[in-house]
Every structure is written in C-alpha cells, then in structure tokens.
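Here the complex is missing a single protein chain, while all its other protein chains stay put.
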Amino acid sequence: MDRSMTASEIARDLGGTLRGGGDTVIRGVAKIEDAGPDDLSFIANAKYVRYLDETRAGALLVAPGMKAEGRTLIEVSDPYLGFMRMLERFHPRSLWLRPGVHPAAVIEPDATVAPDVSIGAFCYVGPRAVIGARSLLYPHVVVCADVVVGEDCEIHSRVTLREGVRLGNRVIVQDGAVIGSDGFGFAPCKDGYVKIPQRGTVVIADDVEIGANTTVDRATLGETSIGPGTKLDNLIQVAHNVTIGSHTVIAAQTGISGSTRVGDRCRIGGQVGIVGHLTVGEGVMIGAQAGVGGDVEPGETVSGSPSRPHALWKRIEAALTRLPELFRRVRALEAAVFEHKNKEKVSS
Amino acid sequence: MDRSMTASEIARDLGGTLRGGGDTVIRGVAKIEDAGPDDLSFIANAKYVRYLDETRAGALLVAPGMKAEGRTLIEVSDPYLGFMRMLERFHPRSLWLRPGVHPAAVIEPDATVAPDVSIGAFCYVGPRAVIGARSLLYPHVVVCADVVVGEDCEIHSRVTLREGVRLGNRVIVQDGAVIGSDGFGFAPCKDGYVKIPQRGTVVIADDVEIGANTTVDRATLGETSIGPGTKLDNLIQVAHNVTIGSHTVIAAQTGISGSTRVGDRCRIGGQVGIVGHLTVGEGVMIGAQAGVGGDVEPGETVSGSPSRPHALWKRIEAALTRLPELFRRVRALEAAVFEHKNKEKVSS
Partner (left out) sequence: MDRSMTASEIARDLGGTLRGGGDTVIRGVAKIEDAGPDDLSFIANAKYVRYLDETRAGALLVAPGMKAEGRTLIEVSDPYLGFMRMLERFHPRSLWLRPGVHPAAVIEPDATVAPDVSIGAFCYVGPRAVIGARSLLYPHVVVCADVVVGEDCEIHSRVTLREGVRLGNRVIVQDGAVIGSDGFGFAPCKDGYVKIPQRGTVVIADDVEIGANTTVDRATLGETSIGPGTKLDNLIQVAHNVTIGSHTVIAAQTGISGSTRVGDRCRIGGQVGIVGHLTVGEGVMIGAQAGVGGDVEPGETVSGSPSRPHALWKRIEAALTRLPELFRRVRALEAAVFEHKNKEKVSS
C-alpha cells in the first residue's frame, strides 16, 4: 500500500507553513539521527538543532522561525505532536487481532459482550462480566466475575481483571498486569497472622494506561482508585485502598503503600517508594528512587531516601561528596586548637 | 439474601458487652469514615477516637471502657478481629469459581486431582501432578509436571508452578506469581557465560501467601524454601536456594539474593534488597528500601542502604539534613582559628 505524501501535502495536513521544496516525496517517519531522504523527521528541542546540517531527512517539522539553507522545512506550532500525527499515518498500528470472539475463547453465558468487540484465543470472560463496545481483549486475558470493561479499551495478553473490578472507557492495560489481587493485610494473632479479608475492589477511570506486569491490589473495603488520564509504567505496585488522582504519571518499579492518596498531575520517577497512609498533594514531583515517608505539600518537588525538598537534597548530595574531606579539615582544626591550648597550658 | 443482624445479636455472637440500643439493625460493615446508619464499624486505635462524635455508623465495636453518649457500642477484647469476623459474615467471599473441572481445562491423564477441587477454564495440570482436596485453581493456572498442591489451597489466575514444586495446605498464591523458575546462575567461561543447570525445586509450607507477580526461583540443587505462615507481598524476588522461616512478613518489591537465610517472625519492609549468602536472624525488622549487606543478629532492627542499626541510621539521617550547615560551621571555625593564628604570628 502506497502511503507516500509530498512535503506540501504534509504542510497542508498539519496546518503548517512550508519552507523549501514542496515536491519532496515522504514515505515514512524517523528519528533525526536515523532518517533517510524518504523520511520526515522533526526538531522540537534546541539540543537537536546541530543535526540540521547533518541529517539525511527528506523534510523536517520545526518550530516557527527555525532556518536552514536548502532544506525542506515545515513550520508547525508543535513539531513533536505533528510528528506523532504523521507517525500514526505512515506507520499505522498493526491491528492483527481479528474482530469477533475467537472460537478458543470462553465467554460464560451470563456475561454481556458488545457485538463489535475483538476477543482473542483463550480469553476467559466470567459470570456477569460486561465488555463494552469496540474493546479489544488480546489472547489469554482473564476477566473474572462481575468485572466491567468500558468502551474502546485495549487489554493486552495475559492481563487479569479480578472479580468486581471496573474499568472506564479507552483504558489500556499492557500484558501481564494484575488488577484487583488481594491487598496485603494480615492481623497478628498468637500463632502468627490471620488474613484480613479483602472485599473491596479497584476502579480505573477513563483514559488510564497500566504497564506490563504492574499490580494494583483491591481495597479491603471500598475502592482502590486511579483517576482519569493517569499513566502507570511497568512493574509498579499499587497497594490496597490507594487513591491516585487524574493525569498523574508514574515511572516503572515504583511502589505505593496502602491507603496513600496521590494527587492530580503528579510526576513520580522510577523505583520510588511511598509509605502508607500519606497524602501526596497535587502537582508534586518525586525524583527516581526517592523514599517518601511523610506527606508532601501540593506543588513540592522531593528527592532522596528519605525524601526531602529537592534543593536541600541537592545540597546534601554535593556535601556528601566532600564528606571525607570534611573529616580531614576537622582533624586539622583539632590539631591546631588543641596544640594551641596545650601550648597555652605549658606557657602559663 | 437478608444478612441483617441487630446490635444485640452481634454482641452475643462476638461474646461482647452491649452499651446502648440493642435493636439497631446492621446490614453491613464499613470503615468509620464511610459508615452509614446501617453499618457496623470499629475503633481499635486511639487515633480514631475523634471519629466517635462524627461517624454515622449504626454501631461500633470498641475496646472495653470506651464511652460515647447516645451511641450503640459493643465492647469486645479485640475490636479489629471482631470487625473482621463481621466483615466475613456480611460480605462473604464471592466464590464464583464453579466446583469441578471446567471443560476447557486440560488435566494430563496421569495427574491426580481430588474429586472436590474447583479448576477453572484453561488451567493446565501436567504429568504426575497432584492437586489436593478442596483446592481452587482459578482460570489459566499452569501446573507443570510432578507438582504437588496440598489441600484447601487457593491458586489465583495465571500462576505458574514449575516442575516438581511442592505446596503445603491452605497456601494462597495471588495472580501471575511464578514459583520455580530457573535460578540466576551462570559460570564465566572464555566466550561469556555458561548456564548452571538449576535442578533443585521450591517447597512452600502450610498457610503461606504469595503476592501477585512475585517470583520464587528453584534451587540449583536442593530446595528454595518458605516456612509455615509466611506472607509475601507483590512483585517480590526470592532467588535460588533462599530459605525463609515461619511467620515472616515481607512487603512488596523486596529482593532476596541467592542462598540467604531469613529467620522466623521477621518483618521486612518494601523495596528492601538483601545480598546473597547472608543470615538474617529470627525476629529481625528491616526498614523499607534498606540494603542489607551483612548478617543481621536475631531481634535487630536495621534501616538504610547500606543498612545499619536503626537508631544509628536515624541519627545519621538527622545529621544529613544539617550537613550543609556543618560545612558552614567548619568554615567559620577555620576562619576563626587561622585568623587567630595569623594574628599571633603577626603580633609575635
């Protein structure tokens, strides 16, 4: 299938302004380092301007005002988003999952499945579960009893949605994630521990994405909840009764302990640990590998383990490098002061 | 189904003492913040006493001696455990998995399956495997050759039990966990690494719980073993030949390296790393994100990375906050001492 476009067609499509040869034929998109004469690329970041001379790209999306002799440039207000649109156009997703229900899937008779879903081989849809319109279940998805999956969801292979879990619309869950496993709750008793029944559920709002092999535990009572537009990377742990707000982004291998509340529009790095029963305010940023042991005020940036305000942490980090030297300086001071005192004693 | 009880019926059932109106009808349980007039709640912790006035709960389980005007209180020796019993009664587990073997499961002919098990769709039970009485295998469980699962176990969806793994009775394994994957053993050779065969197995004792997507590697030779009543949270890594004692609790994302021995009744926080070939004694407590690089004596509490006795670590932590200030103080001392000395030199 021929997906080629000329540079002027691309400029028109993106509502941009063409600078240079509009007849250049583009057949794909590529990063600026890798692009060839048939490729469209982009410069969104001043750091990459040095590639303007070297790149072999046939055409470039750039911010208004950027110049380069003999190049085909297309000025657009957001070169990155423009590039994404062209990426979708030139490299459309391979929708290999066939429409309908694969004959090797099992749908329990009292489940409700919209007529236009795609459900892959060996999917299991349990009693009373509901799968909304146009949702995709890749092979080996396990949907337990009473689960609700909204419309236009994309559930990748080997995801488990445990009993009673509810997903909004346009939710994407990457392969192997577990939503609704039992929370980790045990009460000490004289012979060890007794399991605290975990009877709540998990509610995932619209436009959330959950990464591969991430685990989200069900609440003891009530709901573990993840707000609209929030994105979780791979191998994250979300414990029981955690609440995460909207449009928050969390990088891989982070863990959030039980009953903690994370606000809207936070940005949390990888391998962060957050203690239970805390409140992390709106718009908070947390550096990678931080260990958060107390509430964080809205808008704060924290780093380190235990975490502190980012600026303080940077000063501590710098001081640590010079700590062995500080010991030497204190020894020198001690020598000077005590030597001096001893002399005084001798002379007096 | 009507599951309602009056407050006096609940008091009788729990062997407690009723204070206030025994006719209050209770239809469910809830946390004190969420409870409504039909709900039973509880106060186990002095921190929550402030809710006594505000809560809308119809009745409250409390410790003996707690008072509140116009409230229906039920005094019991352990309000929390009492609440758990009522939680089980009002919100019984949804046992949606049907008894027997689902027609879409595969049981190899030489496997032995007790007659009263529940085995879900797409479960695979391999050659010579044994599944004990009343055990539940949710959909998509993979039981490899020669595995033994005891009685009353609960194996959630998409768990793998690799060849030869043995589980005791009443073991719970959450979704996606892998028990018995190959240990990470490679011997350097001239062209890189040669794989060391992993021929041992994993033995899990009675009443253990293993969290979602946790991995427990098989021993090189002999056994990786987890003792009775021990509870592992999600996304934990247990390496080959590790031994964990009884009634130990380990939080999410912790990793234990090869051949380390962890004692009985330890409490280990989340994201802890423990180096290989160590001994962690009985009753040890390890703080979240600690990095344990040496043996830990029985009863010790350690924190930090590298870990140190907890009290020392707290002092170091406090000192770190004031480290930039310490540099300023040392500079002031240096100015004073050297200025003084220089003056001395000038004056002498």
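First chain written, first letter: the chains are A and B, and each begins at residue 1.
Note that in this section a contact is a pair of C-beta atoms (placed from the backbone, for glycine too) under 8 Å apart; a residue touches a chain by one contact, two chains touch by 3 or more.
Everything quoted here is computed from the prediction, not taken from an experiment.
Note on the undisplayed chain: of the listed residues B:A68, B:A133 or B:V330, the one touching it is B:V330.
Within the complete assembly, B:V178 is the residue of B:L18, B:V178 or B:V296 that touches the hidden chain.
Contact with the omitted chain, checked across A:D116, A:D191 or A:E334, is made by A:E334.
On the side of chain A, touch with the chain left out of the figure occurs at residues 29-31, 34, 80-81, 84, 87-88, 91, 93-94, 96, 102, 104, 120-122, 138-140, 156-158, 172, 174-176, 207, 209, 211-213, 228-229, 231, 233-235, 246-247, 249, 251-253, 270-271, 288-289, 305, 317, 320-321, 323-324, 326-327, 330, 333-334, 337-338, 341.
Along chain B, the points of touch with the absent chain fall at residues 106, 122, 124, 126-127, 140, 142, 144-146, 158, 160, 162-164, 176, 178, 181-182, 184, 186-187, 189, 191-197, 199, 213, 215, 217, 221-222, 235, 237, 239, 253, 255, 257, 271, 273, 275, 291, 305-306, 308, 312, 315-316, 319-320, 322-323, 326, 329-330, 333, 336-337, 340.
The criterion applied here is as follows: only the chains that are shown with their structure count from here on.
A rotation of 120 degrees, rounded to the nearest 5, superposes the Cα atoms of chain A on chain B. Each chain gets a centre from the mean of its Cα atoms; for chain A and chain B, those two points are 26 Å apart.
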